[in-house]
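All protein chains but one are shown in place.
For subunit A:
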Amino acid sequence: MRSGDDIPVFRSWRHWYILVMLFLVLQIIGFHFFTQYFS
């Protein structure tokens, strides 16, 4: 990840990467249980 350029909110792209990955993984897990629960 490049750092030192114009990054909004956080200090490095690593923080954005972790946030987005966490959000995506949690969504997929949530959707998986949603699918399982209602099927």
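As a convention for this text, contacts are C-beta pairs under 8 Å (C-beta built on N, C-alpha and C of every residue); 3 or more make two chains touch, one makes a residue touch a chain; residues count from 1.
Here, contacts and distances are computed from a predicted model.
A single chain of the complex does not appear, and UniProt lists its protein name as "Sodium:solute symporter", one of "Zinc-dependent alcohol dehydrogenase", "ABC transporter ATP-binding protein", "Sodium:solute symporter" or "SRPBCC family protein". Residues of subunit A that touch the chain left out of view are 1-2, 5-9, 13, 16-17, 20-21, 23-24, 27-28, 31-32, 34-35, 37-39.
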